[in-house]
Structures are given as structure tokens and as C-alpha cells.
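Below is one structure; the comments refer to it alone.
Note that one protein chain is taken out, while the other chains of the complex remain in position.
Letters A and B mark the chains in the order given here, with residues in each chain numbered from 1 onward.
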Amino acid sequence: MRLALTLATLLLLAFSAGAQAPPIRIGFASAMSGPAAITGEGVRWGATLAVEEINAKGGVAGRKIEAFFADNKAQPGEAVSAVRKLADVDQVDVIIGQTHSGACLGAMPVVKEIGVPMVIEACSHPKIRELSGKGGNEWTFRVALDDEIMAYTFARYMARQGVKSSSILAMNNDFGRGAAVAYDAAFKKANIQLLSTEFFDPGQPDYRPVLTRLKRANPETILAVILASDGAPFMRQFRELGLTQRVFSRGSLGSAEFLHQVRDNPKVGDGVVEASYWITGLDPEWDKKWTERYKVPPRIHGSLAAITLKWAVVPALEIALKKHGKADRPTIRTALEEVDVKDSPLGPIKFDANHQAWINMILIEMRDGQLRILEKLPTSPALLN
Amino acid sequence: MISDVLEQLLHGLTLGAMYAMVAAGLALMLGVARLINFAHGEFFMLGAYAFWFGYSELGLPYAVAALLAPAVMVIFGVAYQRGVIRAILPRSWHVQLIATLATSIVLTNLAIIVLGAQPKEVPTVLSSRILDVGGLRIAWQRLLVLAASLLIFWGLHRFVGRTRTGRAMRAMSQNREACAVVGVDVQRTAMVTFALSAALAATAAALVSPLFNIFPDMGTTLTLKAFAAVVAGGFGYVNGAIAASFLIGLTEALAGSYVSYAYKDAIAFLIMIAVLLWRPQGLFGRRIGI
Partner (left out) sequence: MRRAGWLGLGVIVVAAPWLVAAAVPRQQRYVLHVLIFTALFAALALSYDLVVGHVGSLSLAHPAFFGVGAYAAAILATRAGWPFLAGLPAAALAAAGVAALVGVPLFRLTEHAFAVGTLGLALVASVVANNWVEVTRGPLCITGIPKPTLGPLAVTTLPAFYWLALAALVAVGVLYRGLTTFRLGRAFHAVRDNEPLAGAAGIDPLKYRMLAFTIAAALAGGIGALYVHYLSVMCPEEMTVALTVNLLVIVFLGGVGSLRGVLVGAVLFTALPEVLRLAPTWRLVIYGGLLLLVIVRSPEGIESLLRRVTGARAGR
């Protein structure tokens, strides 16, 4: 009896709380636990900060935003659970995620089944582009560039620098393996000889054996597919062993996060050229807010999630509310197709027929503890030829 | 070519030293107290963080911070013994395994929550200075690891062989029931064993962290490899565990460099499985005692 009364009271309170226009619910899915937990932490931080920022300015067309989080553990099976949780339990109107390619691919059929739009902030598998958009999965959109696009562009840049040979060192996960396949093909097209490919388990910090393998293969350059937290021990041991190859990287080696990890000796990262689409400095106000709140330099996945929210999803919400008068899932999906932002920190955001946004690629050089943009390259489908 | 092999040998010895310090503690606990401790890697991890706190946050000199780590972990070891071990010691080893595994999960995830998932770097003077001998390049810290571990093993040998507590430990590992009868303080000896194990792991952490980095999950693979060494060496036989550890470290370094880097972490277990297939009682046979 008492239980029934308590439940009834709670229900009443719950219903009465939603008296004003209900907030728009946005779900964020990433790896909140497991070996890739650091990416999820970044996404959570970035999302929280961005949502606060938006709500402080009055929300979107007068409606506040509410963030919900789910853990995909960087695995496709869990990504399915995460999407279902966000869509069915938290009743979100749109999802931003999944950060990791395997999780993205696992989630895609489910968002289609449920009918909830998902805007991908970081997954880099080329298959995602092939499977999305007209004639495919109409519920998935991607802001990030994939490995095929980046590899072709980067390899051509390397060739222009006179590079003749390379070895790949990549993370042994979906990101690294996918990138290795993409660069293998791209190097062939750019006439760069691929001498060897090595994989390492992210999180394990002992690179000596693989560094001696690389020394023996004797390439001119190393293409490192690696994140900042692994990059720090890697570069220290690289210097310890006295290797002299030029390091080209893809991931987050050339980043403020890396420089923070090696702040005792920033020269450890000298000469690294990173291919990316995000860097601190694209949005100095954001960097400042992040550093003030979290006491560390901004991280890539968190910043990507925030940018996706602010420059892709929010414009779509505005279009949905102003043009169509509502912000439910199908309307948000239609609105996303109409988004045409010219000046986000990443460049233009406009989704093509495959629901892919062609943002800018940036080449960054690390030297003396500083990051310098070498080239900012606009991208387009023509790059793939 | 030669310097290449030498480099790998040195690296393998460094790894082996690290594994040996951790495995020795594990073997001690197994031999003396009949305790399976699946949270042993967390002694290493927490010791590393204690070292980091002393060195990075408090700014203590390296030697002081390196001694702070085992000191903190001795206290932790005693608390762990009082809190968890005492309840599970008289129970079956199934219970011990699962209880310590559960503790490991709790400790690892609490570390993620409290300390964050971002790895901590603790470069020291010795880890940044490189010794260059005719093409062979090695950070001074690695030599420190080797030298310190030799000292520690010698000290351990003397402790177990010469002191009263050491003799009590050996007695307990051979015949526990008889110990109580002849007046050995079983409780106190067990307590000293835990403290010693924890201190060994923490010292290894303080020595090795400057070469790598510190993160909450760093203990889990280490626990498994330490168990592999303990089993291959002959359950509860400390010298066997140490020998097996060096074998694992060397093979990992050599195989990782010359055979396959991706399969490196499976090496420890392949060795263990091979040893068990060849001699099911371990490399040194079913020895009684530590």
C-alpha cells in the first residue's frame, strides 16, 4: 500500500515537472569503460561543456537541451545496447556517437530499425560512408573524415615531400587496422614503398621490441596510427633508441594532449607531422573554457562531440523547429539533410548524398612544444580519384 | 646486428626483473600463506601511483619517492590482510581466487574514478639520460632496474635464509600445522609476508614507471604474467618464480623483436603452457617450501 502511494506520488511529480516545453534530448554514446575509456571520458566532458554553453545562451529556439550518455565499450555488441538504451529508455531525439568504427558499424542497423538519427563525430571506417545516405542507411550522418579520404591526401603530401619508403605502426583495433588497409592502398597510388606493417595493443607501454623491428626494416619514414596517451611512451622510447625516421601520424599524436604528457621534455615530439581535422586553436574560446574547467588541454574526441553538437545538430534542430515546427526524430533527420554551415571550426558542414560532410583536413607540425598548421586542405569527393 | 641482439637481451632482462619482483611476492604468499592473490597486480599499480604522487605531486626526489611507494604499500598490504585476506584465508582456494579477483576489479575501477583514465608520465633524470655504447643505446634507468633487482633478490635470499622471520616463513611453507605446535607466530609471519609482497611489487613499480607510464589497468596483465611465472616455476617456489620470470621477459623481448610484436603478450602463457605440457609440476619439480 505504502509502495503504491510512493510510486503514485513520484509519477505525479514526474509528470508535473514537464510542464513547460520539454527539453530536447540528445544522446551521446562512446567508450565509457574498458581500455578505450579515455575517449569516452573526453566525449562526456566535451558534451557536458557544450550543452551548458548552449543552454546558457537560452537553448535552441527557446528549448533547452538535455544530454544523456551511454557506454558502448568500443564494441559493436555494446553499441547496440547503448543505442537501444538511449533511444528506448532515455527517449533521445538524436544520437551523437560512437567514436569507434566497430561500434559505429554495429549501431548503424539499429538506429535504422528504431528510426533515430545518429550523427557520427569520429568513426573513420570508409564503409560507413558507403553504407549511409540515399539508397542506404538514411538515419546515419558523419561529420568526421574517413581513412580513405585522409590516407590518399596524406600519402600525396608525403610524396610531394620526397618520401620514397615507409613503415606503418598502427593500433591493434578497428581504427588502426582500418587505417593500415587505407594507407597500404594510398601508398601504392603515391608510389611510396611500404616496407613493413606492425600493430601494437593500445595501453601497453613497451615499444622497444617493435622499435628495433622498425630500425631493422629501415624505412625513410614511419606512419604512426596512434593516440596521444600511447604516443608519449612511444616517442620517448623512439628517442631513447635513437631512431631518426621522420614520423607522420594519424590519430592524436600531434596534439596539445601529447605535449601535456611530455611537458617535461616537449622536444620529444619534434618533427612529427600529423594529419587530422581538429587541433587546439581552431576555436580558442572553447579551448579556454575546457582548460579552465578540466585543468588539462582540450581532447580531440570531446571537442569533436561538442563541434558536432554545436555546428551540425543544433543548426538541424533550429531548422526543424523553425521550418517544421517540431523536433521529433524524422524531422531532425530531414533537417540534417538541409544543414549548410559554412564556418564551423572544422570547415564547411553540409551532408552530401552519402550523408558525409566534407570538412577540412589539416596537417600539423610539432616543434619545440608548439603545434603549427602546415596546410589546411579542403576536401571533396574528387580527392578519391 | 650484435648490438641489436644485446639491446634485446638487456631489455628482456629489465622486463624479467620487473616480472620477477612481482612474481616473487606472489610465490611468497602462495608458499607461506597458501593464498592465491589475483589482486597482486593492483599492489603494483597502486605502488606506481603512490610513487607518482610522491615524485610528481609532492616533488620529492626520486630516491625518496621510490622508497615512499613500498612504504605506502606495506600499510596497504596490512590493511588488505586485515580487511580481505583474513576472511578468505581459511576458505577454499576457489573462494580466494574469486574474492581477490573481485578486489582487483574494485581497485582498478576505483583508480579510474579517482585518478582518471589518462596515463600519468613520470620521467626521471635517469630515464631521460641515454647511455650510448657503440650504437647500443639504453636509458640509465634500465640499468638501475637491473642493479636494484639484483640487490633486492640478494636481500630477499638473506632475509628468508638467515632471519628468524624468514625461517618462520620457510617453516610455514613446509608444514603449517607443525608451526603452530612449535610456537611459530603464524599470524605475524603471514602479516610480514603480505607486507613484503606488497613492498616488492611497489618497488618494482617505482623502478619501472619512469620507463613506461602509469594507468589504472596496468596491473591486470601483470598479475596474469606473474601467475604464469609462478606456475611455470613450481607453485610457491620463489626462486623458480624468479627464474621463470626472467625466461618470460627474455623471450618476450626476443620474440617480440624477431618473431612477432603483435603476439608478444601471449608469449608468457605459451611458455607456461609449454612448461606444463613438458613438466606438469613446473620447471623445478614439486618442491616443498619457498
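Here, a contact is a pair of C-beta atoms (placed from the backbone, for glycine too) under 8 Å apart; a residue touches a chain by one contact, two chains touch by 3 or more.
Note that the structure is predicted; figures quoted are calculated from it, not measured.
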{"item": "Given A:G46, A:G59 or A:G106, the one touching the chain that is not displayed", "value": "A:G106"}
{"item": "Residue, one of A:G77, A:G271 or A:P284, that touches the chain absent here", "value": "A:G77"}
{"item": "Residue of A:M32, A:A47 or A:L259 touching the missing chain in the full complex", "value": "A:M32"}
{"item": "Subunit A residues that touch the omitted chain in the full complex", "value": "32-34, 37, 71, 73-77, 80-81, 84-85, 87-89, 91, 102, 105-106, 109, 114, 172-174, 176-178, 199"}
{"item": "Missing-partner contacts on subunit B, residue numbers", "value": "36, 84, 87-88, 91, 93-95, 97-99, 101-106, 109-110, 112-113, 224, 227-228, 230-231, 235, 262-263, 265-266, 269-270, 272-273, 276-277, 280-282"}
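The rule is simple: only the chains that are shown with their structure count from here on.
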{"item": "CA centroid of subunit A to CA centroid of subunit B, Å", "value": "38"}
{"item": "Subunit A partner contacts - residues on subunit B that touch it in the complex", "value": "4, 7-8, 11, 15, 112, 116-119, 121, 123, 127-128, 130, 132, 137-139, 212-213, 215, 217, 221, 252-253, 256-257, 261-262, 264-265"}
{"item": "Of subunit A, residues touching subunit B in the complex", "value": "33, 35, 37-38, 41, 172, 198-201, 203-206, 208-210, 212-213, 215-216, 229, 232-233, 236, 239-242, 261-262, 264-265, 296"}
